[in-house]
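Here the complex is missing a single protein chain, while all its other protein chains stay put.
After this line comes chain A, so read on.
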Amino acid sequence: MSTTEERPIGFGRLKRKEDARFIRGQGRYVDDVQLPGMLHGAVLRSPYAHARIVSIDVSAAQQHPKVHAVLTGRDLDGLGLAWMPTLSMDTQAVLATDKVRFQGQEVAFVIADDRYAARDALELIDVDYEPLPVVVNARRALDADAPVIRDDLEGKADNRIFDWEAGDRAATDAVFARADVVVSEEMLYPRVHPAPMETCGAVADYDAVEGSLTLWSTTQAPHAHRTLFALVARLPEQKIRVIAPDIGGGFGNKVGIYPGYVCAVVGSIVTGRPVKWMEDRSENLMATSFARDYVMRGSIAATRDGRILAVRVDVIADHGAFNATAQPTKYPAGFFHVFTGSYELEAAHCAVTGVYTNKAPGGVAYACSFRVTEAVYLVERMVDLLARELDADPAQLRLANLIRPDRFPYEAKTGWVYDSGDYETALRKALEMAGYEQLRAEQAERRERGELMGIGLGFFTEAVGAGPRKHMDILGLGMADAAELRVHPTGKAQLGISVQTQGQGHETTFAQIVAQELGIPPEDVEVVHGDTDRTPFGLGTYGSRSTPVSGAAAAVVARKVRDKARVVASAMLEVSADDLEWERGRWFVRGDPDQGATIQEIAMAAHGTVELPKGVEAGLDSETVYDPPNLTFPFGAYLCVVDVDPGTGKVTVRRFVAVDDCGTRINPIIIEGQVHGGLADGVGMALMELIAFDEDGNCLGGSLMDYLIPTALEVPDWETGFTVTPSPHHPIGAKGIGESATVGSPPAIVNAVVDALRPYGVRHVDMPCTPSRVWEAMQGRGAPPQ
């Protein structure tokens, strides 16, 4: 028999509803869509990182018996579609016309009967390139003699995209000038890739008679994509239906619009048949949204007795050949200015310069919470470097400087207002779970024996759940999300949401939110998502915004239904609504608990013949648009134990303890799953994953043979714990969890590696800490950041 713990009405460890189809192989991903008459597209990509296109000859490809059409930039130009806007208000070539600007850039699109034939025909296209000088190093991109990548932009004579700063430079300089101790370090957060197991793709089906487009696509933001397609392709928005069926992982990789999607749409218009485009893995790694690539110089100032005073950082942000990062318009460096971290500071300042290089565009992806990953890494490495300089214990140094609970809401020196936190409790819990003192004792013993054991700490404060819409928009679309709740006569409900699960389990957790508010079983709530025709408008899932924004919308809309139910109940029971009290699932008469009506009874009555007060409409359906008043600020304390092989430099993660606080916990099973996944990402980034380039701009991470992702053998069994500090401004107090571990784990791991290498005098090793890099560092040859 199931217990209520297994089948909670509301929050609790409810097993996922969506599992039923996935464990049977009945998930429906984009590549599973098969339509009658469907054709297949394939993209021809540039072998050069920078080259002028002299000519393109597609005639042989066109003659291939299975080919229906070949598109080039010139064809698209005729339709005004050779360039498209990016999410950062730049432009990006759909198919190159003048020159190619990164290896793997889209040059032509072939549409054929099947995927094999489409790829065969790519071989028949003859492109004459004139190679140009290449710049892949972000610093060198700023040199006066660097090749200008974006000569398509009017008057552009350099590779600078933006200069942006936050905090108070003068105040920060003043604090640094009088500080007892200043520590500085250069570090690179290298280019990595979210690489979800499902690559990106789309099926476009254009109906010429209706003038309508149905687009199945791997998108984390179906509504925003619909609007963009309306603007780019100039199709009327009401004639566009974007369907995001099951998505095989996203991690930010599926926020942007890629040229392949646009080509599939054009292909369907041109051929009059549905066209599928599904990229392969090397296309995914080489051409779609990468992440990070931040070259940072950080400094931290403190008193001799260990009070942290200020942090400053200068960044060169490598955005690749087009500025296509997905982030709120006002924030060209995302939320990087949360680098003030979890500490009480007197001053802080950052300056970020964005640059073009001959590399793939993107930059905000891989569960980064709009660059909070880079920020947390920077500050947590700096705190460890300070501990080393002061010869202080890194745990004690953190405990002494964490923002105290009574300081919340806390205004950070770069303007953020952290909503709530109890940092010390979380850190103490992590230390206790790990057995910190014993670990240090063990480490000392092992060091005696010449063994390299490292203990690394990381504390993070995340900033997630964008809007508020007056401050945050993407391409002018305010970052709010709607929810629509229908309650059928039998009391079963359907919740329409605008955010898009890529594995986070929205069908379960959003049903739980409604269940919590209305007191009906979560099985009775069907969550509808991923279809712009069936769901209300909203900006989608990235930056951990589902729970903070859309989850809030779900709670608010359920409360509206509950309020309406009260009015209906008062009519049913013939008492004043003021005399009714709520208990889970039921309104009853105060003082007479037997007199009442359940939500199910009320729903039937609301659709029935009960006479309702004047001005009250029948039914219980409701909708809302939630505009968050502030971000939410999840936090956590992580501790990692590594062993380094002194002979090979190989790092093994022995233990990982993660204490997370995401406020109210809707479903602990899913929260733990989100944390586990992020921790594995952290191991990948800290130790294995890298998209590197050679001098000629050849991508050296373009397959899963070169881009190494952790398997079950590289990660430990995770030890998770939690504290609960609800968000005061969120309707249910929840803060979001999807990216915490990806943000928080890399510094803990690198801190552990550097700690292990202490006997060798190593102060810093750039990620990924591969055996060769660690070994080089042990020989005193740390690879300098670019």
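What we mean here is this: a contact is a pair of C-beta atoms (placed from the backbone, for glycine too) under 8 Å apart; a residue touches a chain by one contact, two chains touch by 3 or more; residues count from 1.
One rule holds in what follows: contacts and distances are computed from a predicted model.
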UniProt protein name of the chain not shown, from "Part of AAA domain-containing protein", "Carbon-monoxide dehydrogenase small subunit", "Amino acid ABC transporter ATP-binding protein" or "Membrane protein": "Carbon-monoxide dehydrogenase small subunit"
From A:231, A:433 or A:715, residue that would touch the chain that is not displayed: A:715
Full-complex contact with the absent chain, from A:351, A:669 or A:692: A:669
Of A:25, A:615 or A:647, the one touching the omitted chain in the full complex: A:25
Contacts of chain A with the absent chain, listed as residue ranges: 2, 15-29, 31-32, 34, 114-116, 194-199, 246-249, 251, 280-282, 502-505, 669-670, 672-673, 675-680, 703-705, 709, 711-713, 715, 717-718
